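First the structure, then my questions, so here it is.
Here is chain A:
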Amino acid sequence: MTFDRLPKARRSAALLGGAAVALALGAASAGAETIRWARVGDALTLDPHAQNEGPTHALNHHIYETLVGRATDGTLTPRLATEWGIHPDDDTIWVFELREGVTFHDGTPFEADDVVFSLERAMAETSDMKGLHGAVESVEAVDEHTVHVQMEGPAPLYVQNLTNTFIMNREWAEEHDVEEPQDFAGGEESYAVRNANGTGPYTVAERDPEVRTVLEYFGDHWAETPEVSEIIYTPIAEDATRVAALLSGEVDIVQDVPVQDIQRLQETDGITVETGPENRVIFFAYDMGSDELQTANVEGNPFADPLVREAMHLALDRDAIRQVVMRGQSLPTGVTMPPFVNGWTEELDEYPQPDYERAQELLAEAGYPDGFEVTLHTPNDRYLNDEAISQAYVGMLDRIGIDVNLVSQTRSLHFPLIQNRETDFYLLGWGVPTFDSQYIFDFLVHSTEGARGGWNGSRYSNPELDQKIEALATETDLEARNEMIAEIWAQVQEDRVFLPVHNQLLAYAMREGISLPVHPENQPSMTDVSFED
Partner candidate 1 sequence: MLAYILRRLLQSVVVMMVVALVSFSLFRFVGDPVSTMLGQEATVADREALRERLGLNDPFVVQFADFVTRAVQGDFGISYRLQQPVTDLILSRLPATLELAAISGIFAFVLGLGLGVYTALKRRGWLSNAIMTASLIGVSLPTFLIGVLLIWIFAVELQWLPSFGRGEVVDLGWWRTGLLTPSGRASLVLPAVTLGLYQMTLIMRLVRAEMLEVLRADYIKFARARGLSDRAVNFGHALKNTLVPVITITGLQLGSIIAFAIITETVFQWPGVGALFINSVQFVDVPVMAAYLVLIALVFVVINLIVDLLYYVVDPRLRADRGAAGH
Partner candidate 2 sequence: MAEPLLSVRDLVVEFPTRRGTLRAIDRISFDIREGEVLGMVGESGAGKSITGNAIIGLIEPPGRIAGGEILLKGTRIDDLPPEKMRRIRGRRIGMVFQDPLTSLNPLYTVAEQIIETIRTHLGVSEREARERAVALLDRVGIPAARRRIDDYPHHFSGGMRQRVVIALALCAEPELVIADEPTTALDVSVQAQIIDVLKEICAERGAAVMLITHDMGVIAETADRVAVLYAGRMAEIGPVRDVVQDAEHPYTRGLMGSIPTLTHAHDRLTQIPGAMPRLDNIPQGCAFNPRCPEAFDRCRVERPDPIGRGGGRRVACWLYDRAGVKEAGNG
């Protein structure tokens, strides 16, 4: 089989080419088809179902493919599925028509059975993707190119959950004993962690985790041939080093550009920066449900008082944060929902101008004329300038008399605080992979029970709203459903469950002559790269 041999031959050639490029530091676009791509962290694994995490998906999108894709404008696009929809006779079944003539990297043809296998694998106990497939009852291959997914009930938005669920090859997985994702308790490395056999546009030529990954174009890929034939992917953790690598010409594209460097990079000869909104909203949340706060110096729970919450809203100067902290790289918002998400409206997005006098009056009215003391938890390595945002808000709250202790720590210490309800007041960012409000309601608004409310650190609990949220999941009448979404948002906004700050803008900096649009989920595809010269 020719496609079996071809990649190997190309592989060694490309390795040499890669070496030459690496040697020719700063040389201008020598190998125009090779892209040297750097971002802050590496994919944790090549196993497509082992980690539900942005950088991992971003790399895997080059190697594996999903049934449906997400375009840079947020809409769904056909990928391995050419058509999809709810079964006309049974609203609990999703039907996917699969693309024909697709082969895996090892030459095996892609069939419906692979989809069945992959979805079942994604639902396995050790899969990190299983949360997105909780409503699936069974998957069935109707014929070679049609798959039926039987849901437990009506699931009008299920297809939105599929944009990061990759399709593997059943035979390959069985051959290498990777029918289930990595089990940490097992003590052995899964073959799929460093090896892959997908249908994606690139094959893995070299994989040295956290050091260097080389991908080569897969000649038999079904889509149009991309301009980039080779990708050298390097994680560079330090901001300054990453930017330096671009400035010195050692990499072509830098994905996680610190906001403060954007302007300077734009002004630098030979470098361009593309920016665009990310599907992620940054907000503060507070414990409004407990009787007592853990860190406050006053009796009772000031956050339970709507007046206090309103005062805190009025103290937040979103424009100043945008202007100074974010260097203009953010879209201030009044709602905890990125504009891509179904349910977003301009009215909801509006936000008040800060009014410190009014805020102080409200505090006094609420019985805190001298304010109170509380601790704010913030991550310092998760979102763009997360620590600086929190710090700025601490200053603003101080002005109205709320004395905030800022605790800034790494993500692995920060997030458990929210999950375990150990923080009164915290910063959180929320990406919405399904692009629908329900995802936000499920995790952030619904009372904590079962699979829902896991991130409801606000301890907000409204039984009436809970019912509506649950009803959303099975409402198939989209119009009625959107109405319900609007109602829920109205209540959430009225109760000021969150203190939204802004939506992040992403920035990709690259060598001049390259263009790469910003992807709302920060998962750029190198197939989208075009060269101008």
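Candidate entries met the following condition: all candidates are chains of the complex that A comes from, given by their letters.
We adopt the following convention: a residue touches a chain if its C-beta (ideal position, glycine included) is under 8 Å from a C-beta of that chain, and two chains touch if they have at least 3 such contacts; residues count from 1.
Bear in mind the structure is a predicted one, so any value in this text is a computation, not a measurement.
Note on chain A: across the options 1 or 2, its touching candidate in this complex is 1.
Residues of chain A touching candidate 1 in their complex: 19, 22-23, 25-26, 41, 44-45, 47, 50-53, 125, 128-132, 182-190, 193-194, 208-212, 234-238, 240-242, 244-245, 247-250, 381, 410-413, 415-416, 419, 431, 443, 448, 450-451, 454-455.
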